[in-house]
Structures are given as C-alpha cells and as structure tokens.
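Accompanying notes for the structure given below.
Here the complex is missing a single protein chain, while all its other protein chains stay put.
Lettered A, B, C, D and E in written order, each chain numbered from 1.
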Amino acid sequence: MAGGQHDEQLFAELRAVATATLAAQLRRHELDAAVLSGLTPLAPGQKLVGRARTLRYLPFREDLAAAKGMGVQRSLIESLAPGDVLVIEARGVTDAGTIGDISALRARERGAAGIVTDGALRDAAVIASFGLPVYFSGTNPAQPSRRHVPFESDVAVACAGVLVEPGDVLVGDDDGVVLLPAAAAAAIAADALAQEEEERFVAARVAEGESLLGLFPMGPEWRARYEASKERPPAR
Amino acid sequence: MAGGQHDEQLFAELRAVATATLAAQLRRHELDAAVLSGLTPLAPGQKLVGRARTLRYLPFREDLAAAKGMGVQRSLIESLAPGDVLVIEARGVTDAGTIGDISALRARERGAAGIVTDGALRDAAVIASFGLPVYFSGTNPAQPSRRHVPFESDVAVACAGVLVEPGDVLVGDDDGVVLLPAAAAAAIAADALAQEEEERFVAARVAEGESLLGLFPMGPEWRARYEASKERPPAR
Amino acid sequence: MAGGQHDEQLFAELRAVATATLAAQLRRHELDAAVLSGLTPLAPGQKLVGRARTLRYLPFREDLAAAKGMGVQRSLIESLAPGDVLVIEARGVTDAGTIGDISALRARERGAAGIVTDGALRDAAVIASFGLPVYFSGTNPAQPSRRHVPFESDVAVACAGVLVEPGDVLVGDDDGVVLLPAAAAAAIAADALAQEEEERFVAARVAEGESLLGLFPMGPEWRARYEASKERPPAR
Amino acid sequence: MAGGQHDEQLFAELRAVATATLAAQLRRHELDAAVLSGLTPLAPGQKLVGRARTLRYLPFREDLAAAKGMGVQRSLIESLAPGDVLVIEARGVTDAGTIGDISALRARERGAAGIVTDGALRDAAVIASFGLPVYFSGTNPAQPSRRHVPFESDVAVACAGVLVEPGDVLVGDDDGVVLLPAAAAAAIAADALAQEEEERFVAARVAEGESLLGLFPMGPEWRARYEASKERPPAR
Amino acid sequence: MAGGQHDEQLFAELRAVATATLAAQLRRHELDAAVLSGLTPLAPGQKLVGRARTLRYLPFREDLAAAKGMGVQRSLIESLAPGDVLVIEARGVTDAGTIGDISALRARERGAAGIVTDGALRDAAVIASFGLPVYFSGTNPAQPSRRHVPFESDVAVACAGVLVEPGDVLVGDDDGVVLLPAAAAAAIAADALAQEEEERFVAARVAEGESLLGLFPMGPEWRARYEASKERPPAR
Partner (left out) sequence: MAGGQHDEQLFAELRAVATATLAAQLRRHELDAAVLSGLTPLAPGQKLVGRARTLRYLPFREDLAAAKGMGVQRSLIESLAPGDVLVIEARGVTDAGTIGDISALRARERGAAGIVTDGALRDAAVIASFGLPVYFSGTNPAQPSRRHVPFESDVAVACAGVLVEPGDVLVGDDDGVVLLPAAAAAAIAADALAQEEEERFVAARVAEGESLLGLFPMGPEWRARYEASKERPPAR
C-alpha cells in the first residue's frame, strides 16, 4: 500500500506542517472534500500522521447479534502495522462507545499511529494516558452493542463526512483531521512545506508590526524580500 | 433469497397489516431495532411490501469521481426483480438528491415494489405520478454528486437508523417503514394478522362506547366474548 | 376548572380567530412564552379549541417497566370530558409512538376536543379518519415503550417548549398551537376578535389595491374610515 | 436590473424546466453553491420564477425595538414590481413568523412572483388561498418580533444556505428552489431546455421498457436515434 | 432510602470502578437504558458517586413567574445530605443557566456528592474551584428564568435521556455518568469489581505484547492462567 522508506520521509514532512496548511493545499489541488469535520483531539498538542485502516460499524440488530461483532474489530486491531491509523465509521452516533482502553492499548502495542472515530470513546481518560493521538466525536461509557457493531474492515468508509479508503494518508492536529489521497500525498506535502516556510516569514513580519496588506498574501514587493531572505537562515 | 410462491402469500398477508402492528410484534419477538425512523411517505395511503435490494452512498471526493458513481446505481436498478425494494443508505444527507424520475421510472418498469432512501428525492412530483411507494428524508433538486455517490450495491447498509441486509422484508405505510428479518418474517406476519383481528374487535367495541379498561389490552371477560365472536363474522 | 356555559362562549369565540391573531395578543399581553413550536397538524383546515388534560412521558427503563406504563395513559383517556385536549410531553422524541388509533378513538368517544403531542403518532392514517384535531411532531410505528412510558397525568408538563398546566386553554390551526392561560383566556379572546375584525377590514382594502402604508398598522386616517365602516356590515 | 421583454422570454423558458434539471446544469456550469436546501413548498404543483428582492432579519434586541422593525418589511413590499420574488433571510429560525397573510396579499397585489423565506410563515392556510408560490422552513403563529426583526432590504442575504443578491433569478417547484446568477441565467436556461428535451425522449423509451444502460446517459447509438427523432414531433 | 453504613461500602466499591465497566455490567443485567448521554465533566479526573436528589425545570411562562421559581431549588439544596447528588432535568436547554456558584457552594457545604444537569452551568470557573464533581451540557451566563424555572423536587425526572428517581445511585467519571437502580446497585458493583480485576490482568498482558485473540474476552487457556494468577498479587 506504501513503501516503508517512502512513507518515512512523507510522514516526517507531514509531521512538520499544520492541518490548516494542508487543507489550504487540498483546496488548491481541487480536493475540497477531504477535510473531516466535528472531531475533537483527545489531548492538546498531539500530532497524527499515518495511513488509514478502516472499520465500518452498522446499527445493532438483535437477530444479527451472534453473527457479527467485536471479533471484526479485534481482528483488525491484531492486523495493524506501524504507521496505521484505525479509522472508524460510526455514523456520528455518540450514545454508545466504539473503542475502549484495552483495544486502544493493543493498537498502540501494534505500532498504530492513532485512532479516528466519528463515534464515542470509552475509558477516555485511560486512553489519554497511552500517548496515542486519538480524534473522536464524544465519550460514552456504554458498550458499542447498545447501538451498533463492527461489521467489516478494510473497506471504504464515511468518517466525519469524508470518504476514507484504506491506505489514504491522515494528518491530525488541534484543528482536526485532513485526508490526503494516497496518490496526491507527496505533492501536497511538498507544497504545504513551501507554504509554511512562506507563512513563517509572513508571521515574523506581522510580529514585527507589518501590515497584512501586500504581505498576506504576498505581493511582488514582499515576495522579492522573501526570496532574498531565503538565502539567509529563516527569521523565526 | 426467497421463493416466489412463498413470498406471494407472505406479501399478501403483510399488505393487510399496519406497520404499527408489525412494530408491536417485532417488540414482542425482541426485535426492537428494526423500525426505521424519520422517513416520509411520498403519497398518503400507499402500502410498501417487498424485499430489500441495497445501495450504499459514500461522500463525494473529487479524486474518486471518475472511478465510481451513478453506474453502480444504474446497474442495480437494471437488476431489480418484481417485489424488490430499492433501499438507499444516504447517511441522512438531504442537501443533494439520491434518485430522480428516470431511475425511479425504470425501477417501476422492472417491477420494483418501492424505494426507501434516507437521503433526498429529485423530481419528487414526477415520481409521485408513477404510483410507486417511496419513502424518503427530504427533497432536493441537486444532483447526488454535489454531496455523495453510489458506491456499492447488495451489501448490508444502515438506512434510517436500521441495518438492512439484501433479502430483508420491508413494509411501509403512512406511519413509516419497518423491517422484518428474512428468517422471522412469516412468524411475525402471522402474529400481526392475529393481533389486527383482535384490534378490529376492540376498535368496534370502542366505537360502540365501551371503556378501554379490561378491553385494551383484553382482560379475561372481553377475551371470552372475543373468542365467542370469532365463530360469527367480524364486527367491522 | 372551568364552567361549562362560560367555556361554551369562550370556545365559540376562539374557534373564530386564527392562532396568529392570538399569538399577537399574547405578545401584547406580555405572554410571549405561550406559543408551541414544531408541531404539525394531522389534517389541513382543522381547528382545535379546548382545555388541557396533561400526560407526562419519561424515558423507558427496563427495571421500572412493570410498575408504570400504558395504564396511566388509559386511565387518563377514560377520564376525559367533552372539551378536553389530551396534551402529551414526549420530550420531542419521535422514534417511538405516544398514541395510536384505539386510544385516539376512545378519546374522541369521550368527547375530547383534540390531541397535542410533541412525540410521534402511530396509526396516523386511521386517526386522521376520526376527524379529531391532532398536532404532533412525527409519525412512527414503534410502540411507546421502545423509548418511553406514560408516567403521570394531570400535572404541569413541557410540551413543544411551553409549560402547560391542566385547565389551560389550547387553540390550534394550520399554523400550530397556542396556549391561553386559564385566567387570561377571555380577555385575550376578546382582544383577538377585535383585531380580526380590524384585519378583515385591512385585508379587504389590500385586496382592493390599497398600500400597506398608513393602513397596516392603521394610521389615524384609515382608523377613522374603519370606525365609520363598523356602522355598516363588514366588507368581507 | 433586467429588461422586461428579455425577462419575459427567460421566465417563460424557466417555467418549462424542472429545478432538478436546472441544478444539473448549474453543476455543469460549476455553480454548485446555488441550490437552496430545506425549504418546503406551500402548495404542491406550484412553479416559482422571478427575480430576488431581499430582506434581512436580525435577532430581536429589546433596546433596538423602536428603531427598526416591520416598517422595513412594509416598505420593501410596497416597492415590489411584477416578477419580483421576496427573499427573506431568517437564519433558519422557525419559532416565530416572518410574514403573514396581509403582507403576502399585498405582495401578490403588487405582482410579486412569490416568496422564499428560510423562517416561518404565519397564516399559512390563508396565504395558500392566494395562489402565490411560497417556499418556507416552517409555520408558527408567533409574531416575528418574538425572535427577530426585519433590518434592511435589497442587500445580499444568506437564504437556505445560499448567497442571494437582488436581481438573481430564482426558480422553484416541488423539489425546492434554485438560484441562477443574473449573468448566467439565460445560458443555463437554454442548456436546461435542451436537457429536458433529451430526458423526455429518454423517459419515453424507459416507459416503453428500454434499459438505462446506454440510454441514460445516452451512448452513441441512442444519441443517433435521438437526433433522428428530433426531425419528427416528440414522443411524449 | 439507603442505610448510611451500607452506602459507605457500596460507594467505596463504586469509586474503584470505571463507568465503562458499570455500563458493561448494566447491559449484562439487561439495564441498557441507564447510561446518560451528552454530559461533560467540569474537571478531568473527577469521580462522582452518590444518590439522586432530583429537580425538575419547566419552561418559563410569564404569568406563572411569581408562583414558582428559584425557591424550589434553594429548598432542595438546603435539604441535601452527605452523599446526595443534585440531578437537574433541564430538557437539554443550554441557552440559560440552571445553577451558579453560590448554590453549588451551598450544595458542597451540605455534603453533596456532586451535581448532574442536562442544562447549563453559570459561574463554571468558580464552581470548578470547589472540587465538587459536576456534569453538565453547556455553560451560559444567563439566569435560568430566561428560559425555564425550577418547578418541583424529589420526583422522577428525565436527565440526559435517562429516567432518574430519587435514591438511584449515580456514578460519573471522564466518560460520563451511569445510573444504578437502587435495588440492583450492590449486585452490579460486585460484578463490576470482578470485571475490573479481570481487565487489569488483561491490560497487563496486552502491555506485555500479548494478542487480544483468546485473551479479550478471555478464552479457556487465558482464564486458567488468570485463575492461577489470583493466588498471587495482581500484575498491575
């Protein structure tokens, strides 16, 4: 799905850029529908970078309770590899959990890069102690089966309003989570790095008291100064 | 998925019972999670009975637009057989359509028993003229792809809060839609018919001015009279 | 709670005025918080006038299922008198019913003036055939106990955002439902009748092509003409 | 804002096409954000075509009640010309009205083509009797000032999720309302007429039992037959 | 309602278990409808254990403002005993407060175990400084009477979707709040303690790198090892 070494460099670049910058580049690349909405980070300052491994929940139905269930979730977790992000489609339902502390701990032990669920967490405080980046829509002590059950894994899902396919790259920070389609991730990362370099220059000027006009976005005069500055070490 | 002759009798029975009665029987059979919520009938007085053929929408994503789309929906519609109900999972999104007049017309021509979508209809007035039972969450003139695309068919879906598998029986009237799991449909239908017979007796008594106490639900005295009445033609 | 003869005249007056006019008078009487919101009439053109008899639902809880339930609702219905309006607090929950056809039929037989529920109806089509004014928040075939149970009757309730006490007067038409506190009902009705007489005059002038300016609300010139007109038969 | 004669032809064309067709053409013209959402037609089968005249409501504030209010609305209504559509931004608030029967009657007398409000109607049943196309988000008997007041007119507004400028063309039918930017209206109308002609041909074939495959959308074979058919009178 | 000494032991046990574990045991005891939803803890790491004392708010109505109000709330607070939890039904309304700093301070002085409101807090920052466990649906500076008033106390209420009776046991942590019916509390607590002991063993194995398969839930092999381990001190 992605070569280890290749991913290593891509992920390092993505760890250095904000989701807001990536979202701006997604819009410039005409990929507007790749910003997830309504998710909360479990801890401030966490940074998520990895590739999607997906899990689809469906509503609980009494007559199907025996056939499907947490086994699907456990099998997926046991198959996680380093850098994988567990992405759960829970249809925004937050009055029952989707994942709890033991499963999250096992995911971390398998090297998972993080968890994204548009449903609820159980044992949120314990999970927070694991240091694993987690994004979610709510917390609730109830077992998943009160409302829904894991149904299938490694299929395309809808999470927080975005179609996520296994292998898509996910990046999260305090603003939320964005998706980079596997094929476009490297190009978007490169453009985002360039944008951030520019914005560091801009922010430094603003911190010195400069006006936004002509500076943000950069007009020709500031761009010339910026280009000149690049031959020297960055201002911030 | 279901034998024609067997279905014929089952469907005839189901056409004779209200969804409220079926929902009561579902609860007695411990199948509470089989009542769909939030759907509107396209026309008053319509009656839907058939077996689910499912279609799963996922959010639109610019980079995947070429690979998937309305072709999935068209192929499913072309495969519909008499008695099939097209069931669409649209995640409750109603600011873009899921199905329009030409597709609905073709579904009717193929003998479809009806359409259930938890998304929006386009061309609602034209579809209403087809006489096909349709249940939906809203109307909207926008093309599906403004928000989402048909992604796969004949898989388990979540529609209006209920897990629907291909082959499950769906029954709809002005109150909404209920699902009967394929395996339990015949037993529930039989119990519902018996309940409706009883309730016709009860309603006739209430119309004559009798009190609900001891009558609804029936106590021993009224039950005896009811049993006796069954040897004569029904009161209503 | 209210004298029969007194009510008869009051109710006759209220049947002649629109809820929009009553709501305007409620605002003038500084009773803004008496307009219910989010209710749908079961049939167009119906007119509800009567006094509240209240029923409070609470969420279903498995361990209390035996102790409370539909018996509370049946007893209340059996105690309804002509002119009573059954008012149900269902906390806006619409994925289970609150009242079905047999109970509604019995309410009509007892002389009830109508039903107002901020929950769901079951057997909506059958109830519509009874000719009883009904206002509701949704339809759903599921039995009440899937979500909640009748808990107590003839207590203050919150229905559609408004505190309703037994004996309060309720008036409904296609716009929705308003409450008149028992003590203020007669005064508001009188003012509303006067307002409607004025507005019939205004509407007749508008239909003749007059401008709203100076006419709606009436300035001194139009008021003089209006006062003069009252000595002749009304224009509409 | 638009020449009378020019508008006459444009409006005639638009009266002949469905909003679903216009929405499809808007998407093809890369104008996706012009389909209003969540509006209900006051009467089935009505057709709205006209140019926007806008009214912006803002939340009620006690200390500003004297300065602004219904006078803004009345003045706008008195300035309506034939073909104008009154478009109200009410921020989706439906627990107080925005327009009632007398104002709507005057709008009709001034020749207004219709009313679009993302707030509530008062006197909905009376307004329905006027035969004026009206789209709205709810009904409520309460006076506007319970929640908000007309603040200014003929400015850009947000209605039902869409930016509407005075002079934009609005078209509504049972599916809802779409906006055609003034500059693009004629081109979109022409393309929509062509699409509808094609779809009438397609629908006729579907009604004769043809498969959707190769027909909808038309492949080369069906297109050839369609082009040939255009020399003869249409099939429907 | 509960003996002091008996409660002391029960509460000590409940302080040692997570709400997620209690919710699992509630489900096993077929008490699914006892998990409150949508509440936020005022401070991370707090633990709530106590018995419900209930307060029911109803919507504000101008003509009833003099008769009822904050006096009901003050009297209830003055009657709180050590271990009592103040539970407020506010119908999910969060644009006005339900309780502020002085009332909360008095509740703490009376020995209250905590506060649970499905409405809003006022003076949230000051209340947080009291060290009292509080669960709520929002914060808002507005006085309660802007929207609603305390109406009666020590009655059954609906809070955060759950029927709460005076004397029911409430337990809260970072995941939210669960209710244990008075009659079942001791049995559920005992089962929860046993489950937590097991899960500590499981978590320790997962932390050592064991797979979830056969371990969570425990299969026969791991169960044997677990039973053996119980003769030695726990692994965590």
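In the analysis below, a contact is a pair of C-beta atoms (placed from the backbone, for glycine too) under 8 Å apart; a residue touches a chain by one contact, two chains touch by 3 or more.
This structure is a prediction, so every number in the text was calculated from the model and none was measured.
Colleague: In the full assembly, spell out which visible chains the left-out chain is touching.
Modeller: Over the full assembly, the chain not pictured touches A, D, E.
Colleague: Any idea which of D:61, D:200 or D:230 touches the chain not displayed?
Modeller: D:61
Colleague: Pick out which of A:89, A:123 or A:199 touches the chain that's been left out of the picture.
Modeller: Missing-chain contact among the listed residues: A:199.
Colleague: Pick out which of D:14, D:34 or D:189 touches the chain that's been left out of the picture.
Modeller: Per the contact definition at the top, the residue touching the missing chain is D:34.
Colleague: Considering the complete complex, identify which of A:18, A:87 or A:128 is in touch with the unshown chain.
Modeller: Residue touching the chain left out of view: A:18.
Colleague: Quickly run down the residues of subunit E that touch the omitted chain.
Modeller: 74-75, 77-78, 94-97, 100-103, 105-106, 109, 121-126, 138-143, 145-146
Colleague: For subunit D, enumerate the residues touching the unshown chain of the complex.
Modeller: 30-34, 58-64, 91, 151, 156-158, 161-163, 165, 181, 183-184
Colleague: Please identify, in ascending order, the residues of subunit A that touch the omitted chain?
Modeller: 18-20, 22-24, 27, 32, 35, 37-38, 44-45, 161, 173-176, 178, 199, 202-203, 206-207, 209, 211-213, 216
Quick note on the criterion: only the chains that are shown with their structure count from here on.
Colleague: A-B or C-D: which has the larger count of contacting C-beta pairs?
Modeller: C-D
Colleague: Find the most central chain, measuring centrality by the gap between its CA centroid and the centroid of all protein CA atoms shown.
Modeller: Located nearest the centre of all protein C-alpha atoms is chain B.
Colleague: Report the inter-chain centroid distance for subunit B and subunit D in whole angstrom, where each centroid is the mean of the CA atoms.
Modeller: Chain centroid spacing, subunit B to subunit D, equals 32 Å.
Colleague: Need the CA-centroid distance for the pair subunit D / subunit E, whole Å please.
Modeller: The separation of the two C-alpha centroids amounts to 50 Å.
Colleague: Subunit C: which residues touch two or more other chains?
Modeller: In subunit C, the residues touching two or more other chains are 32, 161.
Colleague: Which pairs of chains touch each other?
Modeller: Listed by label, chains in contact pair as A-B, A-E, B-C, B-D, C-D, C-E.
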